[in-house]
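Note that this complex is displayed minus one protein chain, with the remaining chains in position.
Take a look at chain A:
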Amino acid sequence: MSHSPQPDRVKYAFILPAFLLVLTITLFPLIYALVVSFQTIRIVPPIPPRFVGFDNYTEILGSARFWGSIQVTAVIVFISVALQYVLGFALALTLHHNVPGASLYRVSFLLPMFLAPVSVALIARMLFHPVLGPVNEFFTLFGLENLPFLTSPSFAIATLITVEVWQWTPFVVLLMLAGLQGLPSEVFEAARVDNISTWRRFRDLTFPMLLPLSVAVVFIRLIEGFKIIDTVFVLTGGGPGTSTETLTLFAYNEGFKKFNIGMTSALSFLFLIVVILFGTLYLAAAQRMIRRYQ
């Protein structure tokens, strides 16, 4: 049988339906939201849409609440992701070296990740209750009674960071452990024979060899972290005042408390820009670091 190549155009015809479907499903809502962000739309009370140009954007960019929420989000994300990475990597290293009972730890360390953030936040709310919670009892032992875990701005941020770290460190452990187990063991044996200390083996071999994975893990956690809402919603509701209000919570409050859909859409796009901005900066920095090692 001869094998003549298919005429080129036919193959595009076959791909077209799938292509259009994906385009409609992914792009249509985005474009719709973009259009809405240039309008004033209120569902309650229903007012006919009115085109307002960049008014929504200028209003948001001029509001201190928006800039505050960016700052809150950035602080929570950067500190918690840094802690997640350091802790997670350390735990993965420990588990990798088969400490006694490692398999038990392996399972229990992963549990927090499988819980819904809302339930984690609810549990945390009980734990951090300023009067009834066990955390309060613990600090009372050191003479620090009734600390305002959820009611003073800096305490509340610290509490949110703690909960984030508790819930998402396992994710880092899981991926870093997989990375460690994929490393070629002979390379480390060669280093041991050459009398390279544990610390230098980590610094010169393990860390650089896992750097691309580390970059990916941190990137995923950064992007995910920026979307934090449920934990904040349940734990502090953005309070006291708006001192723990994150970007997404701000958008939610605009959309579902004021029912200002146009404003919310504009906020979503600004959120997208913020994430892309931070993401790009991060990847550029990471790229330089990887290039130095690879």
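Just so it is clear, a contact is a pair of C-beta atoms (placed from the backbone, for glycine too) under 8 Å apart; a residue touches a chain by one contact, two chains touch by 3 or more; residues count from 1.
Rule of thumb we're sticking to: contacts and distances are computed from a predicted model.
J.: Missing chain, UniProt name, options "Cell division protein FtsX", "CbtA family protein", "Sugar ABC transporter ATP-binding protein" or "Cytochrome c oxidase subunit 1": which is it?
T.: When "Cell division protein FtsX", "CbtA family protein", "Sugar ABC transporter ATP-binding protein" or "Cytochrome c oxidase subunit 1" are compared with UniProt, the left-out chain turns out to be "Sugar ABC transporter ATP-binding protein".
J.: For the chain not shown, which residue from A:174, A:209 or A:267 touches it across the whole complex?
T.: A:209
J.: For the chain left out of this view, which of A:44, A:107, A:141 or A:193 touches it?
T.: Touching the chain that is not displayed is residue A:193.
J.: Where does chain A touch the missing chain, residue by residue?
T.: 184, 186-187, 189-197, 200, 204-205, 208-209, 293-294
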